[in-house]
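Here the complex is missing a single protein chain, while all its other protein chains stay put.
First chain written, first letter: the chains are A, B and C, and each begins at residue 1.
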Amino acid sequence: MITVLYFARLRESLGTDREQLAPPPGVATVGQLADWLRDRGGNWTTELAADKPVRVAVNQEMASPDTLLPDGAEVAFFPPVTGG
Amino acid sequence: MITVLYFARLRESLGTDREQLAPPPGVATVGQLADWLRDRGGNWTTELAADKPVRVAVNQEMASPDTLLPDGAEVAFFPPVTGG
Amino acid sequence: MEVRVQEADFDFGAEIAAFRAGKPKIGAVASFLGLVRDVNDEAAVREMTLEHYPGMTEKALEEIVAEAKGRWDIFDALVIHRVGPLRPCDQIVLVAVSSAHRGEAFAACEFIMDYLKTRAPFWKKEETPAGGRWVDARETDDKAALRWREK
Partner (left out) sequence: MEVRVQEADFDFGAEIAAFRAGKPKIGAVASFLGLVRDVNDEAAVREMTLEHYPGMTEKALEEIVAEAKGRWDIFDALVIHRVGPLRPCDQIVLVAVSSAHRGEAFAACEFIMDYLKTRAPFWKKEETPAGGRWVDARETDDKAALRWREK
């Protein structure tokens, strides 16, 4: 099981801020998780499209597509940050 | 007539903060004024020695040895600044 | 070092006073105060909301401050960043850095702001007469952060 969080534009567009997921075997990395979520269709496909500047953090550290997903991981998808 | 001001270390060492002077003909520039004052001897010679980092302002603008001295000028001698 | 993420406003002067109180080794305090502008990208901003990622935000800010301390000879740093609804003229962020001499304090303060802008998970949504809109990341912020890599 992993926890997936969505922030800002993604949270609004996807209509959820958090979900518990049990990805199938074969979803072992951030990139594979994004592919799997994209297959849901609709806004999932457009918001997580490869050309969208989506950032991902795993256990609150910035991650890249090949970052592995430990069991129980907290994975967050969000747009480039705009604080300050 | 010109007014000559001294600040900081120079003021203390020369024992004066201000004097009115009528330099002789031939003292037309900052450099010539410094030469003339240096001829007074004692601390004047050491404080205004060529190797001392003395700064000069004429009418409150930074000057160089060849800056001309207008009649009635306010000429200030002081060490490199150390504010802030 | 202290990092705070809060909805409440802060007293800039009181924060700086407390930050340096009783520390006579401090010769320099460089600080930055970020404020809500009423205009951004030509649209009139009436209100904005700052969202963040609780937990990761504090962690990211602490890492940025720790990196600044590793790079420059500074005594201390303070970061306060607000979240929630904000209006024009409201305070958003305070960054202060103390050191013996000014060069280190200036550099570390600007570094912390540049990295905060690109690495700390905050997102701004502006309310304009045309409706709400998420603020896009600025390319100039990426450039500002990148230049520290060369040093």
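Note that in this section a residue touches a chain if its C-beta (ideal position, glycine included) is under 8 Å from a C-beta of that chain, and two chains touch if they have at least 3 such contacts.
What you see is a predicted model; the values in this text were computed from it and never measured.
Contacts of the undisplayed chain with the visible chains, over the whole complex, involve B, C.
Screening C:26, C:43 or C:137 for touch with the missing chain picks out C:26. Taking the whole complex into account, chain C touches the unshown chain at residues 11-14, 16-17, 20, 22-39, 88-89, 100-103, 105-106, 109-110, 113, 140, 144.
Residues of chain B in touch with the missing chain: 5, 7-9, 11, 53, 57, 60, 62, 76, 78-84.
Operating definition for what follows: only the chains that are shown with their structure count from here on.
One inter-chain figure worth recording: chain B and chain C are separated by 48 Å, centre to centre, where each centre is the mean of the chain's CA atoms. Rounded to whole angstrom, the centroid-to-centroid distance between chain A and chain B, based on C-alpha atoms, equals 72 Å. Centroid to centroid, with C-alpha atoms defining each point, chain A and chain C lie 26 Å apart.
Multi-chain contact residues of chain A (touching two or more other chains): none found.
Annotation for chain C: no residues touch two or more other chains.
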